[in-house]
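Note that this complex is displayed minus one protein chain, with the remaining chains in position.
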Amino acid sequence: MLITILVSAGVVAAVGLILGALIGFTAKKFEVQTDPKIEAVQELLPGANCGGCGYAGCADFASAIVTKGADPSGCSACSDAMLAKIAEVTGKAAGKKEKMTAVVFCSGSFSRSARAADYNGILDCRSASIVAGGGGKACRFGCLGYGSCARACPFGAIEIRDGLAVVHPELCRACGKCVNVCPRKLIRLVPASAPIHVYCNSLEKPAKRRKFCKNPCLACKKCIRTDENHMQMQAGLVRVNYSNPPEASFVEQVKCPTGALQVEEIHRKIAALKPVEPAPKAAPAPKKEESK
Amino acid sequence: MSEEIEKNNIALPEPGSLVLSTSPHVQDGDSIARIMAKVLICLLPAVAASIWFFRFDAVRILVYCASFCIFAEYGWTLATRQAATIGDYSALVTGVILALNLPPGAPWWLCLIGSVFAIIVVKELFGGLGQNPFNPAAAARVALLVGFAGPMTQWAAPATGSLVSGATPLGAIHAVQGSADAMAQLGAPDNLMKLFLGNVGGSIGETSALAILIGGLGLMAFRLIKWQIPLAMIATIFVFTGIVHLAAPGLTPGPLYHILSGGVMIGAFFMATDMVTSPITPLGALVFGGVIGVLTCIIRIWGAYPEGVSFSIVIANALVPLIDRMCYIRPFGWHSHSVSALNIRRGEIK
Amino acid sequence: MDTNEILVLTVGAILVNNVVLSRILGICPFLGVSKRIETALGMSGAVIFVMTLASFVTALFNRFLVTQTFTINGTEVDLSFTRILLFIVVIAALVQIVEILLKKFSPSLYVSLGIYLPLITTNCAVLGAAELNADASRGLISSTVFGFSTGVGFGLALLLFASIRERLAIARIPKAMEGTAIALVTAGILAMAFMGFSGLVK
Partner (left out) sequence: MNSPIRTWRFHGGVHPADGKALSNSVPAQRAPLLERYTVAIQQNIGAPPKPVVQKGDTVKKGQLIAEPGGFVSAPVHAPTSGTVGDIVEVPGANGGAIPAIEIISDGKDEWGSGLDPIPNWKNTDREILKKRIADAGIVGMGGAAFPTHVKLSPPPEKVIDTLILNGAECEPYLTADHRLMLERTEAVLEGAAIAAKILRVDRVFLGIEENKPDAIAALNEKAGQYGVTVVPLHVRYPQGGEKQLIYALTGRSVATGGLPMDVGCVVQNVGSCAAIRDAVVEGHPLIERYTTVTGTPVANPGTWILRFGTTVEQALTFAGGVKARAAKVIMGGPMMGFAQTSLGVTVTKNSSGILLLQWKETAEYTSNPCIRCGRCVRACPMKLLPGPVSVMVESENYDEAEKNYVMDCMECGVCTFVCPAKRPLVQHFRRAKAEINAKRRAAKAKQA
């Protein structure tokens, strides 16, 4: 009995040893060099494959960081701690970056904007913008409200409230997907430290803006007159000067006649005045139907 | 201008109330519900035949399956908080086809399991109408055959006459396999006539080839099915069993016996042609029908199961995405023969 | 080893006792790499290759080591209970060596297969084929043919399944059923349909 155990154990051990040696031999003999750093870096990256860095996913970006010397801070979803760790692996200095966030420059929810037509078609902004007129809202510059950006966001940071896209800055990692997907080019990445924004993107004649929306920026420049350092004109639109953003109390100071200049948190609440269905999940396609 | 309009009392459409959509702005008015209703109409001959041959048993099974299917779908939409979809009659169609595929002795719980499996597992779990890769009725029949072989073979003689021999025509094949004479006897003309009319044992709706053929022609007349599928399927079975019969007369009866017996007719016209689970191009439909035909013959002649139509349909359903990939159609103008035609014309001009 | 035996072996391994759909072996790669047809084909190729090779090598071990009885000091030693242990060791080592060689000599093939090769190390379908061969006491050639056919059966199931999953990927599957859940339901229905082939090989 003992012999059986010993012999079988011996045989298995011998086979294992021989094969192990064989593997060792082939591994040594036919070795191919790869850089272990790439895998290390890839493990540190968030793995969301959002593409915000401009590479085809986290694995691609990791190899670019190691082999081509790409800047790890190109990943906007990475925390500073992670960046430091990546820098440790690659042996390069960690780049500093300012935390950015996406802002939808529109306050025209369904209940706060004029309707031009009953839109009957695919409930997706990019598809709707192809149809003459583009969606049901009268304003040609405002948020369409069909949630292309919300579906594009890999972090679920955008919510559609009453036909208006609202960004939750605490979830936003500034990957920029929504910026590219918005057919109206309403979304911009701005420093997250700015507490207030001008929620309007209209280049319509001011009289028409008032007709189409309850909170348009009429370009009266009251805010600019209040403090030129904080506010400025950009391509015909009044915008916060994001290199020197004002405090939240600036809104009180200005008393914007239409309320287009608003504190971010309050803007979100205004948009939530009439909450409708929860934001569409990141489904592959819009599925809700619109009846006449 | 607007003041003038008011003066002349000319009414104009109100902007703001207009509908905005892409072209086209008109439709031909057909809908999923109407398609399904037409399928139901085409099922009527087979339903009538089943009731004629199996009397109360057929009525019982039809009512059970139809209502269970409808309840299953309604319950699912209720549970998942979707808009009710029973209005498109697709659950009813599934229920009727499933019923026609059950033996006359099927107990109520068999109908219930089959219906729930067809509607919930095969259709709704995949996302409902249009998303299911497998035909619900065929998959349900397969599931019942595999899981409840006993109750699924509760054959009974039709109320109007006697059996060919054996419990079902296909069971008869297995019973006499090996004897060329017996096979020849099975393929005798009066026997084939019984099969054609449906005066034999079998599932309640599949016995009468005639009734199904009438309904199938109706489907073709309504242009609801691709005629390539039944054609290719029946032709393949005819050729395949024909060759095998000639090569080994003791193995299987002649091709006509195969086509008229079992689920070939109902499978070819009502189950294989399910538009959701069949290829979309005409060429693909031919290939699809051919695959079903070959698989059916293999299972019938050499397999342990006497009937292979449902199995074949489900396997061929699984092949549909591949068939769709292979059998694409070229767009208009893909062949540049027009350019060569012009070259000839150029010669004429000069 | 005549033609009839080969036919029975191949038809049996591909259709009747399909390794995935009937024996329910190798489910991990079956679910893992069936999202796209291209990767499914790559995986099928890798499995067919490894399974054929592994069947051959394990058959060798089986023939010359496991089924032999040695007499040491007058005691008969039967090694058959070490079979599964040995097979695991052998297959794992084999896959490792193949992987290293591939990486060296055919980097392009390594890139397309490489991800799947380590997966196959733990693929119970390969071990299953070897065990089935040993159970049936098949010879070297029959074992190799069986290994190859089992691999083809795996490839067939994987290809069918991948083509369906490509369609499912764009279907409106309920949220709760997305991914592996619906894949398992599909596999179940497919397996039931494959039961129709039972009895083809007696």
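So that you can tell them apart, the chains are marked A, B and C in the order they are listed, and the count of residues begins at 1 in each.
As a convention for this text, contacts are C-beta pairs under 8 Å (C-beta built on N, C-alpha and C of every residue); 3 or more make two chains touch, one makes a residue touch a chain.
What you are looking at is a predicted structure, and each value in this text was computed from that prediction instead of being measured.
A.B. asks: May I ask you to name the displayed chains that the omitted chain touches in the full complex?
C.D. replies: Touch partners of the hidden chain, whole complex considered, are A, B, C.
A.B. asks: Check each of A:Ile122, A:Ile196, A:Cys256 or A:Ile270 against the chain that is not shown and name the one that touches it.
C.D. replies: Spelled out, the listed residue whose C-beta touches the missing chain is A:Ile122.
A.B. asks: Hey, which of B:Gln131, B:Thr168 or B:Thr296 is the one touching the hidden chain?
C.D. replies: Reading the full complex, the residue touching the unseen chain is B:Gln131.
A.B. asks: For a quick check of understanding: of B:Leu18, B:Met193 or B:Ala248, which residue touches the chain that isn't displayed?
C.D. replies: B:Leu18
A.B. asks: In the full complex, which bits of chain B touch the chain not displayed? Write them out.
C.D. replies: The missing chain touches chain B at positions 1, 4-5, 8, 10-13, 15-28, 30-32, 34-35, 127-131, 224, 226, 275-276, 278, 280-281, 324, 328-339, 341-342, 345-346, 349.
A.B. asks: If the missing chain were put back, which residues of chain C would it touch?
C.D. replies: 169-172
A.B. asks: What does the interface between chain A and the hidden chain look like in terms of residue numbers?
C.D. replies: Those residues of chain A that touch the unshown chain are 116-117, 120-124, 126-127, 130-134, 140, 284-289, 291-292.
Heads up, the rule we're going with is that only the chains that are shown with their structure count from here on.
A.B. asks: Using the contact definition from the top, classify how the chains connect: line, ring, star, complete or other.
C.D. replies: complete
A.B. asks: Farthest chain from chain B, going by the mean of C-alpha atoms per chain?
C.D. replies: Of all the other chains, the one whose centre lies farthest from chain B is A.
A.B. asks: Sort out for me whether A-C or B-C is joined by the greater number of C-beta contact pairs.
C.D. replies: Between the chain pairs B-C and A-C, B-C carries more contacts.
A.B. asks: How far is the middle of chain A from the middle of chain B, if each middle is the mean of its Cα atoms, in Å?
C.D. replies: 48
A.B. asks: Taking the mean of the CA coordinates per chain, how far is chain B from chain C in Å?
C.D. replies: 35
A.B. asks: At least two other chains touched by the same residue of chain A: list those residues.
C.D. replies: Expected reply: no residues.
A.B. asks: Residues of chain C that touch two or more other chains: which are they?
C.D. replies: Residue numbers touching two or more other chains: 172.
A.B. asks: Please output the residues of chain B touching chain A within their complex, sorted ascending.
C.D. replies: Of all residues in chain B, those touching chain A are 15-22.
A.B. asks: Contact residues on chain A for chain C in the complex?
C.D. replies: Its residues touching chain C are 3-4, 7-8, 11-12, 15-16, 19-20, 22-23, 26-27, 30-32, 281, 284-285, 287.
A.B. asks: For the complex, which residues does chain C have touching chain A?
C.D. replies: Listed in rising order, the residues of chain C that touch chain A are 61, 65, 70, 72-73, 75, 77-79, 81-82, 85-86, 89-90, 93, 96-97, 100-101, 103-105, 107, 170, 172, 175.
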